[in-house]
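One chain of protein is taken out of this complex; the other chains stay put.
Chain naming follows the written order as A, B and C, and within any one chain the residues start at number 1.
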Amino acid sequence: QEEALLFELGRADATGVDFDEPEPFIARLGTLERTGDIGLPGLSEPEAVRHYVRLSQRNFSIDTGPVPLGSCTMKHNPRLNERMARLPGFADVHPLQPVSTVPGALALMQELAAWLMEITGMPAISLSPRAGAHGELCGMAAIKSAIAAKGEAATRKVVLVPDSAHGTNPATAAMVGMPVRAVPVRADGTVDPAEVAKLVGPDIAALMITNPNTCGLFERDIAEIARIVHEAGAYIYCDGANLNAIMGRARPGDLGIDAMQINLHKTFSTPHGGGGPGSGPVVLSARVSAFAPLPLLRTGADGVELVEVGADADEARPFGRLSAFHGQMGMFVRALTYMLSHGGDGLAQASDDAVLAANYIRVGLADLMSLPFGNRLCMQEVLFDDAWLKDSGVTTLDFAKAMIDEGYHPMTMYFPLVVHGAMLIEPTESESKASLDLFVATLRDLALAARAGDSERFTGAPYYAPRRRLDETRAARQPVLRWTPPAPIAEAAE
Amino acid sequence: QEEALLFELGRADATGVDFDEPEPFIARLGTLERTGDIGLPGLSEPEAVRHYVRLSQRNFSIDTGPVPLGSCTMKHNPRLNERMARLPGFADVHPLQPVSTVPGALALMQELAAWLMEITGMPAISLSPRAGAHGELCGMAAIKSAIAAKGEAATRKVVLVPDSAHGTNPATAAMVGMPVRAVPVRADGTVDPAEVAKLVGPDIAALMITNPNTCGLFERDIAEIARIVHEAGAYIYCDGANLNAIMGRARPGDLGIDAMQINLHKTFSTPHGGGGPGSGPVVLSARVSAFAPLPLLRTGADGVELVEVGADADEARPFGRLSAFHGQMGMFVRALTYMLSHGGDGLAQASDDAVLAANYIRVGLADLMSLPFGNRLCMQEVLFDDAWLKDSGVTTLDFAKAMIDEGYHPMTMYFPLVVHGAMLIEPTESESKASLDLFVATLRDLALAARAGDSERFTGAPYYAPRRRLDETRAARQPVLRWTPPAPIAEAAE
Amino acid sequence: MRYLPLSETDRGEMLARVGVRSMDELFADIPQAMRAHGLPKLPRHKGEMEVERLLSRLAAQNRPAGAGPFFVGAGAYKHYVPATVDHLIQRSEFLTGYTPYQPEIAQGFLQYMFEFQTQVCLLTGMDVANASVYDGSTACGEAVLMAHRVTRRRKAVLSGGLHPHYAEVVRTLSALGGDTVETLAPDVRATEDLLAAIDDTVSCVVVQTPDVFGNLRDLQAIADKAHAHGALLIAVFTEAMSLGLVTAPGDMGADIVVGEGQSIGNALNFGGPYVGLFATRAKFVRQMPGRLCGETVDAEGKRGFVLTLSTREQHIRREKATSNMCTSSGLCALAFSIHLALLGEVGLRRVARINHAAAVKLADALGAVPDVEILNDTFFNEFTVKLPKPAADVVAALAAKGILGGVPVSRLLPGAGLDDHLLVASTEVNTDDDRAALVAALQEVL
Partner (left out) sequence: MRYLPLSETDRGEMLARVGVRSMDELFADIPQAMRAHGLPKLPRHKGEMEVERLLSRLAAQNRPAGAGPFFVGAGAYKHYVPATVDHLIQRSEFLTGYTPYQPEIAQGFLQYMFEFQTQVCLLTGMDVANASVYDGSTACGEAVLMAHRVTRRRKAVLSGGLHPHYAEVVRTLSALGGDTVETLAPDVRATEDLLAAIDDTVSCVVVQTPDVFGNLRDLQAIADKAHAHGALLIAVFTEAMSLGLVTAPGDMGADIVVGEGQSIGNALNFGGPYVGLFATRAKFVRQMPGRLCGETVDAEGKRGFVLTLSTREQHIRREKATSNMCTSSGLCALAFSIHLALLGEVGLRRVARINHAAAVKLADALGAVPDVEILNDTFFNEFTVKLPKPAADVVAALAAKGILGGVPVSRLLPGAGLDDHLLVASTEVNTDDDRAALVAALQEVL
């Protein structure tokens, strides 16, 4: 059954809430009272429940099946997190109520900060960023501020970005006014310190690197790279999207990283929710820690203090404010709940299991699908390219869409850009061995079918989803971005 | 995708909870410590979530589409009810903690009782019964006790039950040790007082009637029937399953009813939950009110009092206890939440809308489907028979199964027994006009297809459900009522 | 009104289509003399915010178990239920679905029922279990009726260790059906001579373990004698968690096992809804009351599940049914099944051990209080304490100090001469601080 749009179901006079009109009073709106209809449709509660329940059923989710999206870390979202985030003491607290009435909220933020610093081995953190890319912006802003503090703002402006970077890295560099220069990736999928050495100089502000990188590999020369960058007077930003691979195995703080965002909705299980909200705290090295944004947390005589104004920031030199209030508290509660549940032992085990699962998939598929950097150990995700599909009439996209018919969310496709037709698979630690075995068996079955020339199974896929393939070109060429009322019949007839 | 059984997914060493072993201690189990494996499978939390989410998706529910089951009143289940029932002050309270620590719980029960008595116009109530049939048992026990108190226990034993009664009515009579005698229904689908007059006598304990009855009709001679029954020294039990038709329009207390159960999961929106839990408070007339079961609520000097012991019951003469503790508190909270939300005006409007919706469906289908008692006004449900399907090769069952393919839960089928191939449709007040229009249009389309001889669409239905028709005969002939481990291969080979 | 989708315009159009001029006319079948005119004595509808405030105010007048030290049991127990359980049972497709009479669109319900039945069989050591009944006490009442059907006898013998509410339910049902019940005297120390009560007129013996006083009972000898006389042994439990640590009734010869499943997956709820577990031997299945799910195949040969053996049930058999029940405890059974799946074998056993350890700790601590005597040799997570004062007074005094210290036996058995007896339970939710607080407070109030 199809589900109509809210605007087709709803009615101007319908409502799903009951409030009595206020008693007559004299309005204080001046001349600015809204006139005319807004045009909003309303639904009674039963209709609203059915509409959204039906809509939900048209979505795939972790709870319904594996979502092996590389670099997205779609792991289990515990329900305890949701329950804790809804405690009135967290959910029903205003960011500007007196600080004396929220000591528990500040303590929670401080505790979260302590865990994240310990996990990453970094000495400072800002909880303010509202998503991963916001965290990148925060980290690069801190680096830019540190450069400015050294009086090099005018000269040190270029950011080095490896080919394999997320699109957010160059976009973030652009937002802090820094042009990007590419660093080629060597044949084994990692960054060559020699290449970095060639590129660094007094114009270089920072290197943005991802580690483990988007090929699923640990940048084994990271320490050497860091040394080269730091000696050149520049800084290292690390994209922390893949932190889930290395908890308890390596600490960014030991690798020479100056700033790194932590996607709480990846490594620390806050729900993706179909695109957000995220949360992207940034850990900072001693080199840049003075340059975090407002607000700051500080341990004072009376416990945790909240610093909201630059003048109160003591030795800190905040570069400003990235958003209103103190950050994504709701996500902090969930992430801390997750961490307390796992403990240090559980977090390390999670990383181990995640890496084991990716390698298990790798060996399960290595004979049928092609590994651009050879059949070697990977981190929490394994990268295939489309060389094995050559001449099959099946593309990476087709293959991914056929996975839908088998009950899976497709893997990350066509990313990273350094390999052709990339398929980046990250199972996470949340899948059982039985689930991994079934996944491997299913992909083997699909791969054999593709090689056998059964291309229709792929090019027409998905067949068993709520929709067949959608016309994205049409959507972009003739954008219809909102509902508009159908023309009245009389008008239409004119 | 299929979903394996818990026993196929789970493992003996897996668990989704974390507890540390207790420190060593000396057990006090005597010789009765359990030895050997229990055989229970465990799941990690991610696996459990996925298992049950996937299972849920194989169910139809009110939230996903209309469930027009006659006499079941599948109405909207507000989420506020769920939230209120989970307040720690209701959900986390023990039935045997000191009464002084639960005044709010008793007050809530008292308030619920007051609303139910006012809606039904009855002077007394027992909240104790745990479901509708339990309420019937309670009501009939009260009647039996009243008869015994008059010294007629040995002689007055027969219960009159109209043909159109629910199966629970005779089963309940059997549980109170009373044989059943049938009352034929007259041609217009209601009970004829003259028939009752013929049957009453000193051996008759009670008449069990349903009003509105299961043909969707109001028993218009109920007052006359009550007079006859009472004059003969007997009592009237009314099945309250269809109370949703008459709130604010008629009160059982004004009709001469002596006892009636109220299904909170029908009229008062507590969730059906795939079969329970229910709750079946019983309202009682002055004639039988002394004979309610324990525990009782009573308004004393210090507010509401809980009477748990017969000796403390003053003028009441409880016939015993129907179950442990005080009843379905969780359902009481939900029902009262629903009532407070609706208010007297909203409850009356709900009944009006429910009756209007049933009649709207009636007139929408009357020309295509057959109405056994003529195209006349009905109450909250409309009854069709299968006369119109004669020679079509399509049965009531086939027609109902075809509704599944159109996105509907089938209506009640083959009940009441007084008509052939009954189809009993109750839309409730929760469906919008658009939903009712679509329902009528869909059933018209189906009816026309059935008449046009497209029998395959029906006899093979459902085609688009998680399962095709299931072999119920096999299930009953070779019952497999639990999972058993597959025989080990070696053993199987022997 | 937010729950009513029809607008006044809709109503007008629909009335016109129906062919009546007003809502009043729709109710023409109700004779004028009987007509009610709305519900004017009830208050007007209220907004959600206002309703929430009203109910929150009532709720706030009650003292939740989780608000402080809590040792109340006697048939309902405070355990920790994972957040996942409550989340899952609130899914629309579980919460708002109907009884699965249409199996094609109810496989989710039916499969969990099949899994639940199996879990109950494993826990109790029995062959078959139904998909749940109202609660433990009604399960007990139905078990006695079933034993009468199986044995064609009409006399039940109830142990003096049976929960008094359960015994009352049995007596109520038996009185209605004209059957006989012999209830033994309250048996605090599990010393009653049940064997002596068994003869060829008895249909069943009903024994609870752990009994209401907390004692564990070895049922084998009772089973043997009952069987020798053609009677059945009905084993009862009120604390399902105990089955993780103590011998299964099915391993001690029970013919029917019934009990309360609230402890697993369900909140205290001031007494309900709970979930009655009901299991028996395969040979008695057709005499069993309640809903049953069975495995079968669909038209394409795929495994599927249906409600089955419904010829036992009221909607088919009418007055010949095994019971008049037509409601199970659906969502509570689902919660039970999910919680038990999360626990698994290792989790259940461990939590059961923690419960026992908690009770042992508490018994040792209370036993050391002057003038306090622990009456049990054996117990699981609850035991009976003899106090130098009426237990009801002590409980009231403890409550005034914020401690819910247990259930006075006098509340369950008034007039039985056990007014100085107190039932005390300790589960995994109790901390050492909780126990220390009880001991300290008890010393003060004694």
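The definition used in the following text is that a residue touches a chain if its C-beta (ideal position, glycine included) is under 8 Å from a C-beta of that chain, and two chains touch if they have at least 3 such contacts.
On a predicted model such as this, the values are computed, not experimentally measured, just so you know.
A.B. asks: Missing chain touches which shown chains?
C.D. replies: A, B, C
A.B. asks: Which listed residue (A:Gly201, A:Gly453, A:Pro466 or A:Pro486) would be found touching the missing chain in the intact complex?
C.D. replies: A:Pro466
A.B. asks: Suppose we count only contacts with the excluded chain; which residues of subunit B make the list?
C.D. replies: Those residues of subunit B that touch the unshown chain are 11, 13-20, 43-47, 49, 53, 78-80, 82-83.
A.B. asks: To test your reading of the contact rule: which positions on subunit C touch the chain that is missing from view?
C.D. replies: Those residues of subunit C that touch the unshown chain are 2, 48-49, 52, 80, 82-83, 87, 90-92, 342, 428-429.
Operating definition for what follows: only the chains that are shown with their structure count from here on.
A.B. asks: Tell me, please, which two chains come out on top when C-beta pairs in contact are counted per chain pair.
C.D. replies: Counting C-beta pairs in contact for each chain pair, the top pair is B-C.
A.B. asks: So what's the Cα centroid distance for subunit B and subunit C, whole Å?
C.D. replies: Subunit B and subunit C have C-alpha centres separated by 19 Å.
A.B. asks: So which bits of subunit B are touching at least two other chains?
C.D. replies: Counting only residues that touch two or more other chains, subunit B contributes 45, 49, 53-54, 57, 62-64, 76, 78, 341, 430-432, 435.
A.B. asks: What are the residues of subunit C that contact at least two other chains?
C.D. replies: Residues 1-5, 45-46, 48, 82, 84, 92.
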